[in-house]
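As you look at this complex, bear in mind that one protein chain is not there, while each of the others sits in place.
Let's turn to chain A:
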C-alpha cells in the first residue's frame, strides 16, 4: 500500500511539473536542418547503405541526418523509437514504415506535431500521398524502388534462365509488408501475363528465417519433384531457399532469383547458390529522401512518389566495376 501511495505521489509530482507538449520552433530562415532517418531495422545492409546515401546528401546540403531505429523489422518495436524521435523534434522524418496499415497511427503523431514525413523504401496506406484519399495520406512523398517492377524483373530473369516453362514458387517473409507483397504481385503478374507455361505454386512464408526457408524448399521439392525455380522475395528468403536447393543437390535444375544485393550475395552468386539478384539502389533512396525533405523544408514542391532503379546482378557481371557500386555496403 505504501508503495502504491508512493507511486501515486510520484505520478502526481511528474504531472504537476510537466511543461507544455513539444512544439518544434520552425524558423523560416534556418538552414541547419536536422532530419532523422528511421530505417525498418538498424542492422540490415540495405538500410545501412540507404543511410550512406542520406549522409552524402546531408553533406552536400550542410545539414544533419540522424539514424535511429529498432533492432527488428516490427511495428511494435518501431513505434516507441518513432515516438522518441518525434519527441526530439527533428525538422523532418524519413522513415521506412514496418507495416503499411499499422504505422499510420504512430506516424500521424509526427504529422500532428508539424513534422513532415517522407517514407523511404516501404510506405503506409496505399503509398499514394496527398491525393485526398486514405487514412495515411499525409506523408509528403514516397521514395522507393518500384517493387512491382522489381518483381517483374525477377520473373523475367527467372523465365529466361528456365527456358520459359516449369514450376516455381515464391519464398516470402510474411504478408503485410508493402515491399515484399509488391514484389510477389509483380512476379506473379509477369508470369501469368508473359509466361503462360510457367506455373506459380503457393507462396511459402518464412518469417525472415533462412533455415525455415531452406526446409520449406525441401518440402516443396518433396511434393513437386519437378520444381524448377524459387524467387526469394528478400535476402533471407533467397539465401534460405538457395541453401535448400544446394542441400538437395538441385542447383543444376533449380533457378534461384534473389531480391536485394548485400555483400554476401557476391559469394552466393559465385558459388551458384543464387543464380541472379535484383539489386535495389538504397543509397539512391536515402539521397533523394534527404533531398526531398530539404526541398519541403525550404518551401519547394516535391513529387509525391519517386521511383528508384534496379540492377540485375548475375555470374556474368558480378565482377564488373560498374556493377560493384550496386552491391550494398555494411
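In the analysis below, a contact is a pair of C-beta atoms (placed from the backbone, for glycine too) under 8 Å apart; a residue touches a chain by one contact, two chains touch by 3 or more; residues count from 1.
To be clear about the criterion, contacts and distances are computed from a predicted model.
**Student:** The chain dropped from view, which UniProt name applies: "Aspartate carbamoyltransferase", "NADH-quinone oxidoreductase subunit G", "Ribose ABC transporter" or "ribonucleoside-diphosphate reductase"?
**Tutor:** From the listed options "Aspartate carbamoyltransferase", "NADH-quinone oxidoreductase subunit G", "Ribose ABC transporter" or "ribonucleoside-diphosphate reductase", the omitted chain resolves to "Ribose ABC transporter".
**Student:** Pick from A:99, A:184, A:260 or A:284: which residue touches the chain that isn't shown?
**Tutor:** A:99
**Student:** With respect to the chain omitted from the figure, which of A:35, A:63 or A:85 is a touching residue?
**Tutor:** A:85
**Student:** Where the complex has a chain not shown, which of A:175, A:196 or A:263 is the residue touching it?
**Tutor:** The missing chain is touched by A:175.
**Student:** If the missing chain were put back, which residues of chain A would it touch?
**Tutor:** With respect to the unshown chain, the touching residues of chain A are 2-4, 6-7, 14-15, 17-22, 42-43, 66-72, 74-77, 79-81, 83-89, 99, 101-106, 135, 174-176, 205.
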